[in-house]
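One chain of protein is taken out of this complex; the other chains stay put.
So that you can tell them apart, the chains are marked A, B, C, D and E in the order they are listed, and the count of residues begins at 1 in each.
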Amino acid sequence: MNTLTLWFHKFGSPPTFFRVTALLSPWLFGAAFLIGLAGIYWGLFVAPADYQQSDAYRIIFIHVPCAWMGLFAYIFMAVNAFIALVWRIKISEILAMTSAPVGAFFTAVTLATGSIWGKPMWGTWWTWDARLTSELVLLFLFLGVIGLYNAIEDRRQAARAAAFLALVGIVNVPIVHFSVSWWNTLHQGSTVRLLGPSRIDSSMLWPLLLLALATHIWFFASVFARSRVSLLELEGGKEWARDIALATEHGHE
Amino acid sequence: MISSDPPSPIPLLQAEELAYARNDEPVFGPLDFTLNAGEVVLVEGDNGSGKTTLLKVLSGLLVPNSGKILLNGEDLTLARLSHQVALLSHLGGLKLDLTALENLRFAIGVFGLRSGAAPLPALASVALEGYEDVPVRNLSAGQKKRVALARLLLVPAALWLLDEPYANLDKSGIDLVNRLLDSHARRGGAALVTSHGAYAFTSGTPRRLPLRPTP
Amino acid sequence: MISSDPPSPIPLLQAEELAYARNDEPVFGPLDFTLNAGEVVLVEGDNGSGKTTLLKVLSGLLVPNSGKILLNGEDLTLARLSHQVALLSHLGGLKLDLTALENLRFAIGVFGLRSGAAPLPALASVALEGYEDVPVRNLSAGQKKRVALARLLLVPAALWLLDEPYANLDKSGIDLVNRLLDSHARRGGAALVTSHGAYAFTSGTPRRLPLRPTP
Amino acid sequence: MRYGTTRSACAAVIRRDLLLTWRRRGDALNPALFAIIVVVMFPLALGPEPNQLANISAGIVFVAVLLAGLLALDTLFRGDHEDGTLEQIVLSPHPLSMLLASKILVHWLSTALPLIVVSPLLAEMLHLPRQVMPVLMISLILATLLLSLLGAVCVALTIGMRRSGMLLALLVLPLYVPVLIFAAGACNAAQLGLPFLAPLLWLGAALALALVLAPLACAAALRISIT
Amino acid sequence: MRYGTTRSACAAVIRRDLLLTWRRRGDALNPALFAIIVVVMFPLALGPEPNQLANISAGIVFVAVLLAGLLALDTLFRGDHEDGTLEQIVLSPHPLSMLLASKILVHWLSTALPLIVVSPLLAEMLHLPRQVMPVLMISLILATLLLSLLGAVCVALTIGMRRSGMLLALLVLPLYVPVLIFAAGACNAAQLGLPFLAPLLWLGAALALALVLAPLACAAALRISIT
Partner (left out) sequence: MNELFSMGGYGSYVWSSYAIFAVALLIDYLAPKLRNRQVIADLRGRMKRQQRRQEKSA
């Protein structure tokens, strides 16, 4: 326990965080890229066509990992927002704020691929059912957090205001997830289960899981990369940040 | 600075190692000072040295990065404010659509009323008789300042934080501020006043708190 | 007041029987005065005596109720402005989201550039080196005023109308304004300055234009 | 010394805000005017067929009222922030949440109430069937109260910004969506002759919760964004 | 001395306003966001039937865009008025109408253009038939240009007022009504397969007239209301 808190404090100190993530982030990006490539190859070229949807179902390998990722990003953001508000930990503020744009990206991809998939399957790009509407609201929440954070001058105050909003918005996450079972929607119900047997063929399940793993790793890679920039901006008055700014050649990292 | 007076029980305001930084750029350095009842201190410093910021920190509107503020010996936080502090800021804190009198009445409602004070005499003592019922919007720059000063006379705060009270005032207005400060001190109040030395206290030499921008 | 100088051909500014009333309540009475090139005049008056209003009338922003304003011998109207007048008002006329430098560049674009002047040196001469690229929003009250003063140095106006240029400035800032006024006058410009007598001109005694509220 | 009670402080806030509303009573009509404008635009843009309009009338009235409320929200704290009186209120020793609740109350009275008063007119302009009117009124009252309370929290968050503009709308929208669905849902159900009580009860429950929690959240948000 | 030409003064205004837009590029997205919000509210309030939505989709898009434009109008001179730069612009020796025309141009670019860019998305969300889209785009461009020009005159008139708020909307509405009728009329005609060219030509003619007269009127109005 003691070593854990010690480790947390060490990792939580800005220069250390900066150094550790500098080492971590490229490897994470690389791993995510390779795993994702493998998953895509499997999903596009190896997995068989669906008997109902033929090849259109292959959108699932993008749509579903991104959808999970968007929800995960929101939860990650809200947890960090809570820590930031209660204990005023700088790193948590930054992690919360940098997961918002990444989550927004994944949510936007979910919406886009969902509509693209909806056109051949449902005959329309968009309907106003509960799943789709709540997912749109999720995107708005991400955008709201980003907008609020960018609109306030003082970085720490901005982070705390946006963190507050992120916490209030967490009620939407269960709504997105359970919307298919609470209301009767056009969108299909859950087929993949962590516990118990999934209602999906394993030849289709594996690429799905690979891509889910890849997007999660990517998420952390991206959040770390963004956090380093924000940290540098926030700690611009400190010695270590200035050393880095001086040591960095223009245009290189 | 003050050497031979009897040790007062608890100073009204006490700042220990107080420092404020904006986005990690220090605005004013670690400051230590005490303010006793009956004292008026002039905060001095060039443009941009952090006077306004200091007053906001002391009122609780900004959270200091390090150090402590003790008011009557107790920690000051925005969540636990007392009736002790009144701030006169650049903004004035006046509703332009209300008359001078209505503005004062609102202040009394929210902050309480000093014993023996009343809105009309307060307006008279800042030389605004006859302007009680004029919307503040239609007052000139100096007249607005006077209304804001009248508010200080009404609320039961012992500590006044005044940001450039002399600006925009004419000579009689400057005298007025000095008289108000004097009588406030004599009543046992204290005040922290920012001002650019050129025009300042007439009566005696007040204590000075120099602010130098931390580079 | 000035008796023995050679009769200048045309005074820069001439006001004849100038009066302004707001809703038929007179703000300042009929005024007559002339302002020649090379002169600086201090407009004096208590709070609410109409100084700000007078400057607005002279700049063309308010239309006088009676009387005439002649600029270089010609009638002044808002529809026919010349490059001759620059106004420093309470509001400052600065875009808070732009940097000091960008604000000055805009002023040059709209008003033109005085020969020999340039934005960077102008900022340096108001002691704002190192603040060129800071958004004006992040400057202190006095620093904002200095940026507004730098604008005056850049535009080719002969007549400066300055409303309380000293307010919010520190001692060196007050000196600065005086130096700027001096050299402007020596270059053949003229200025009308409102100020509350307490802190004013260091060099010589300027002409004064007293304003008394018309009862 | 007379420090005054919390109740008297709230009364002072209410008195002042009512006085301000009265001084600029023209402004108080703005939301209602805006809603009328929105409602007027629709027949112009859609063509004036009464049947088509009647079908969508409850929805349009709701959207118009909510938009008007949304736009009026910005004025809740902005004026006070700009002239420094919000600073004064925050520095007051009385519980901030109570003072803010007073402000929210007056704001609802001065912006939402006129809207509710004109809504029968709006509904009439769009040929809403007469029997839906009571449901419309009740759901409007519940919805506007909820929105004033929830919106206040968002406004408090945006107060530190230069110009909150429509970012506020973005923040408030996710909170508005369920309210809109339930409230308009009740009206649509009533128009189709279906039961409409359940959504109204949901709204009522949410309102009860918001009455307790929103002022506290609002005070916390304001403290975050004003310091 | 270098007094500068009128062209250079206009360029300075344009450069500054573009720079300001860039500095707060978040704000520039506001009108588009608002329009999206309005469009999202309708299916929620009306129920999600695609056919019903398709019938009224062009109208809703128009109302959304016009409302967003209306709300953005207020920012045209307000900021400049509050910080005193409008005073400076009025005191400039160059023709005020040209400087104001520059401001109106940048305002259109920064508020209406994003709206036009998102309008296909809005139309798609409301199931607008694909073939109506080009007509919608053209009439939106004409209508927003006209409204920026006409609106600017109204804003100039209300600038002296403390908080013009929705009075502005009231002033502008009568000017908007014919524009809305012609522009939405063209779209509705296209949707029904009827000829739609005539209303578009009328709009074009009105635009040509407004391009010449509106800046002059705007300058005159501003002079009146700033003194």
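In the analysis below, a residue touches a chain if its C-beta (ideal position, glycine included) is under 8 Å from a C-beta of that chain, and two chains touch if they have at least 3 such contacts.
Because the structure is a prediction, the values reported are computed rather than measured.
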Residue among C:24, C:75 or C:133 touching the omitted chain: C:133
Touch criterion as defined above, residue of A:46, A:171 or A:245 at the omitted chain: A:245
Residue in contact with the excluded chain [from A:17, A:105 or A:142]: A:105
Omitted-chain contact residue, chosen from A:40, A:83, A:170 or A:186: A:40
Those residues of chain A which, in the complete complex, touch the missing chain: 29, 40, 44-45, 49, 54-56, 58-59, 62-63, 66, 101-102, 105-106, 108-109, 112-113, 116-117, 119-120, 218, 222, 225-226, 228-229, 232-233, 236, 241-242, 244-246, 248, 250-251, 253
Chain not shown, touching residues in chain C: 127, 129-134
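FYI, only the chains that are shown with their structure count from here on.
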Chain pair, A-E or A-D, that carries the greater number of C-beta contacts: A-D
Shared interface numbering between chain C and chain B [over half = same, under half = different]: same
Relative to chain E, chain with the most remote C-alpha centre: B
Farthest chain relative to chain A (centres taken as mean CA coordinates): C
Chain centre separation (chain A, chain D; CA means) in Å: 33
Overlap residues in chain E, where contacts from two or more other chains coincide: 24, 26, 40, 44, 79, 162
Shared interface positions of chain C, touching two or more other chains: 90, 96-97, 137
Chain D residues within the chain B interface of the complex: 1-4, 8-9, 11-13, 15-16, 19-20, 23-24, 79, 82-85, 87-94, 99, 223, 226-227
Interface residues, chain E side, partner chain D - complex: 24, 26-27, 30-31, 33-34, 37-38, 40-42, 44-47, 52, 55-56, 58-60, 62-63, 66-67, 71, 75, 79, 162-163, 165-167, 169-170, 173, 176-177, 180-181, 184, 188
Of chain C, residues touching chain B in the complex: 45-48, 52, 90, 139-143, 145-146, 164, 166-174, 196-199
